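A single protein chain has been omitted; all remaining protein chains appear in their positions.
Chain nomenclature is as follows: A and B, assigned in order of appearance, with residue numbering initiated at 1 for each chain independently.
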Amino acid sequence: MSIQIKDEFRVSPFLVLFLVHGTQYGIGVLSFQRDVASIVGHDAWISVIITGVILHLLIWMMYSMLNKDKGDLITINQHTFGKWIGNLLSIFIIIFILSHTITVLRSYIEIVQVWMFPLLKTWPFALVILLAVYYIVTSGFRVVTGVSFLSVVLPFYLVFTFFVPIEFSNFRNLLPVFDHSFVEMARSIKTTALSFSGIEHILFFYPFIQKPESSQKWAHYGNLLTTSLYLLIMVVTLVFFEHEYLNSVIWPTLMLWKIIELPIVERFEIIGVTSWAVVMIPIICVMFWSASRGIKEIFKVKQKKALVLLLFICFMISCFLTEREMIQQFNKWQSEVSFFILLIYIPILFVCYHIRYKLRRKG
Amino acid sequence: MIKKVKIAAVLGIIFSALFFGRVPSQILDDLNLASAVGYDFAGENRIKTTSVVPVFNPDKSVGNETFTATDELSKETLRKMNLSSARRLVNGKLEVALYSKELAKRGIGDLLDTLQRDPSISERLLVAVADGEAEQLLTNKYGDRDTGVFLSMLIDQNIKAGLVPTYNLHLFLNNYYSKLSDPFLPLIGQKGKDVQIKGIALFKGDRFLKTLHEDHQFVFKALLEKLKSANYKLRLKEDEFVVIENVNSKHRVRVRNGKHTPEISIGLRVKGIIREKMGKTTNKREIHYIKKQMKKQLEKQGTEMIRSFQQSGIDPLHLGNEVRSRTRNFNTKKWLAQYPDIKITIKVDVDILEKGVID
């Protein structure tokens, strides 16, 4: 039943922190504030906290399944829904992950095109990034984890930059606390789903962790780190922008950087966008790794071949998304699907799996 | 075999990146880095744009060059100015944007769009209103730097140590977008050959409304932020003055009955040092008198200023936001209707800390 991975390919449990945080904290950070704040205004930070708590719950659910199954998403789906339906669901998830990589890659290229090089062609740049991804993913899960680790640790200095805009902020903007209804809160949580998604990859890399049961707390810490960073950015955004102004800004985080002026560097947002290339890489890598791993298990093909196929699809679709409106629409769908997978699919799977598990034990 | 395919693929990617991935370069010395831009009214829906470009000489001195063009859209004027520029004119290093008073009276909302939309323009850009023609103000050269940097240093210096409240493009836009508050800008004008800050221009929405009275500048800045080091001239008698220096201040807003008819009371605490005084010595009684006079004068100036804001229906002091942040289910429309009539009081506390080295 369970999947056995050779010990030399496994990583130590505490690196799960970086895997979880690294995959969550990505392209959403640059733009998530507006969508939330357009619904709940200055209470947006509360809905960030609520989403964080919900995600902790989801992590707990996933671990309770994985600890019993000792496998990954594919085996869990098979055990719960039978081989055919289970595999079909897994394929859906893999397609979702693939489209998520497209969202991340294309959104990043869009940011580069808007903020740095308006005339940058999408395809050569995407090719180079995907070449890096191929190089990383083919090096194996240890290296993918290493990239997540370094991509979290090295650009961590960016956290300090979020304190600079406070000089021009008005903390009165946060008051009065909890001025919105529960319905509005619930609706705003939906918009954060895309920025917070990433924890679902635990379902794929679980067998690659040494003593995987002990990694649960690190997954929680990872999510905690993400939530606190989102909270920090959200609070700074809310005090930095007047509510009406925020509604017209597409990338509030980049606007936060724009105000930073150091003695050696003016216009910090260029450094920020550049650093974000490093921040974004592990997300794409982990996603491609999970997706190709899933294909390998379902169809019993070589992971390298699956990876090449996925990279090719990602490349083609990214090149077809040319306009801002198209990208935005794509991101919107992705957000809806993320919401569905995280907050509906995983809880349902959780319930079904445990019912099946009990039944099987009795039988 | 597979290895060869791989090497070919990698080489292909490198090749295509090098040949198709190129982006047009903006080499520093091939650019004309505009440091200031000025907008003038040039007939209905037409604007005249003036750009100031520093000329860097090899001996490290800096000169000045200006370009002018007229069109409906400001980006289009950029293209027209490029027609007469040997190096490409770019806006990435803009320090100052000036709007002529006439233009500002008609509204600058559409012109602000270009400053916001262009990612290369700094959020710290200093916007100002030119008293008179912006073009004329910009074509003159002041000081040892180019006009743009000179103006930004001038305004910056007056923000740090003078009576211009802290502001930049970002804070201006915050006020401009907010329904509850209105923006303000410094007013810059020429005085003979020099340029000087003439006061504060108050806006209603995107339109210039009036200039802040000179006497109100101190209290205006004190009610917006904490003063760190400012000067205050106090009139004691008909022709007896005293200058209070290094003034620190703190203010605190209290709102009562925010839901229905808000009452606002502002407490202002001012601390300073006597630096120059006419007339008698500064004994204890005299200082007590100065404190009392200063309190009276500040309260009078503050009340007058706020009254005039209420009459014009503008709120550059963010009083609306203060009320909103203290009221659940705040109703913006109701507040805006109530604003001219609500009761706003100012209470000032004055401390004189030192009086210099003589008594």
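One rule holds for everything that comes next: a contact is a pair of C-beta atoms (placed from the backbone, for glycine too) under 8 Å apart; a residue touches a chain by one contact, two chains touch by 3 or more.
Everything that follows uses one rule, which is that contacts and distances are computed from a predicted model.
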Chain left out of the displayed complex - its UniProt protein name, from "ABC transporter permease", "Lipooligosaccharide transport system ATP-binding protein", "Spore germination protein" or "RsbT antagonist protein RsbS": "Spore germination protein"
Among shown chains, those touching the left-out chain: A, B
Residue among A:9, A:135 or A:171 touching the omitted chain: A:135
Residue among B:48, B:93, B:326 or B:355 that touches the chain left out of view: B:93
Touching the absent chain when the full complex is considered, from B:18, B:161 or B:337: B:18
Options A:12, A:181, A:214 or A:328, residue touching the unrepresented chain: A:12
Interface with the unshown chain - residue positions in chain A: 11-12, 15, 112, 116-117, 120, 125, 128-129, 132, 135-136, 139, 143, 146-147, 149-150, 154, 261, 263-267, 270-271, 273-275, 277-278, 281
Touch residues of chain B, complete complex, unshown partner: 17-18, 21-23, 25-29, 31, 33, 35, 54, 56-60, 62, 90, 92-93, 95, 120, 122, 149
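We take it that only the chains that are shown with their structure count from here on.
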Geometric centre distance via CA averages, chain B-chain A, whole Å: 40
Chain A residues touching chain B - in the complex, by the definition given at the top: 114-115, 117, 119-121, 123-125, 127-128, 131, 168, 170, 172-176, 179, 240-245, 248, 254-255, 258-259, 261, 266-267, 269
Of chain B, residues touching chain A in the complex: 10, 13, 16-17, 20-21, 23-24, 92, 119-120, 122-124, 166, 168, 170-171, 173-179, 181, 318, 321-322, 325-330
